[in-house]
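One protein chain omitted, others in place.
Right after this comes subunit A.
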């Protein structure tokens, strides 16, 4: 049952094959037994059960609120949740209980979803591994899969799985791990430079970054306001469309959301792709791209070609400047956005009382990790009067060129761009932490951040397992606000590749009951 898709489980709820409370309890049990994944920072057991109970009442009355009623979901811990701690995985906000719900959270709750808890991330979403938060790294559920264990023969004599577990990617690693390990049916992430798509790729789930302005950011604790988008993590493309339909649309509290009404859609089953034009941007063939992924990418292109689609090589010439440009804009906005954390109104406050300034300094030193402080420092440097033109304005101009590259390519008749999501499969934690956060982010965001620079919708579709038995995904990038087209193509592709289901040994050991039930379920 827990392995089912959101739509399937929703049907089961409707038919009474399972009750919301049962479902919630099972998820909570699984969260407990997979605690070692460190996917959740806060598990809101009490409120979740209460929400499930309320949902159950509605089902009993025959008046469920819709497809999401009774569906257990998880939310990244950088979305405000009234009454439930919102920490951003930072000492700065440890213990912080927001008085309000983010618009996306409120929308989910209004539609009857059951909020299980808040998922782990890099501190303030600054990272690409979900390893840099104060609550420790998130472990990729695939580390404990049969697939990984069979294929990835320990290189050293040490068979200690402690040294072999792989990262989830990030920064929405907790959400990706939660969906991937079946503790929830969908999760919210956030995506500024790839933070939803990257962990989705590493954890073998669907990760959608919608068009900037389609979903409200109100209540999402910002990283880069001009690029942040709430992300959607699900088991399949259809589920992503369901979530998108329930979240998208104008929010009077976020002036950057579109005014037009958004009509939720169901995805058609594409049978004919011959009218499609798939663009393969050559600049995404970057140094460091693993041969394995390159091969997979080519194979995917072949797949479209063989099915009758037009596959063309395209050029996005300014892509090579994108990551540097992203770094300047990101740190500048970070420097600005983090200025509010001074310990006065909320969050951590240092005991230092010599002066207001020394209190600020101590509060921020104690509250932020090195990564956050480093970005604040460089961002402020870029914003200094004498540097502003040289860095910030220039980066903005380059950003425009990058966005225009996409416009030109789409105007030339290309419908969807196909690229890799990551350079390689997930790295073992011990290996990953050899490099510093900045270097890692620069590498890991390289294929994803351009879509954020241009505000375009993009999705990771799990494609295959690597030689090490770890998930690898490909990215589709669509036209602005053409999510339906993007998701339709992604769904077609998803069907072709038949990505394998994770076989979770560890979880089975911990919670065999759940998976035995799963086996006997009428669907899987």
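Please note the rule applied: contacts are C-beta pairs under 8 Å (C-beta built on N, C-alpha and C of every residue); 3 or more make two chains touch, one makes a residue touch a chain; residues count from 1.
Just so we're on the same page, contacts and distances are computed from a predicted model.
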Leaving aside the chains you can see, what is the UniProt protein name of the one that's missing? Options: "Alpha-endosulfine", "MMS19 nucleotide excision repair protein", "Glutamyl-tRNA(Gln) amidotransferase subunit B, mitochondrial" or "Eukaryotic translation initiation factor 3 subunit B".
"Glutamyl-tRNA(Gln) amidotransferase subunit B, mitochondrial"
Quick one: say which of A:299, A:340, A:365 or A:495 touches the chain that got left out.
A:340
Would you indicate which residue among A:102, A:187, A:273 or A:446 is in contact with the undisplayed chain?
A:102
Of A:114, A:166, A:201 or A:221, which one is in contact with the hidden chain?
A:221
Taking the full complex into account, find the residue in A:25, A:91 or A:256 that is in contact with the omitted chain.
A:256
Who touches the missing chain here, A:307, A:383 or A:403?
A:383
For subunit A, the residues touching the chain missing from this view:
79-80, 86, 88, 93, 98-100, 102, 217-222, 224-226, 252-256, 259, 332-333, 335-336, 338-342, 344-346, 356-357, 360, 380, 383-385, 388, 392
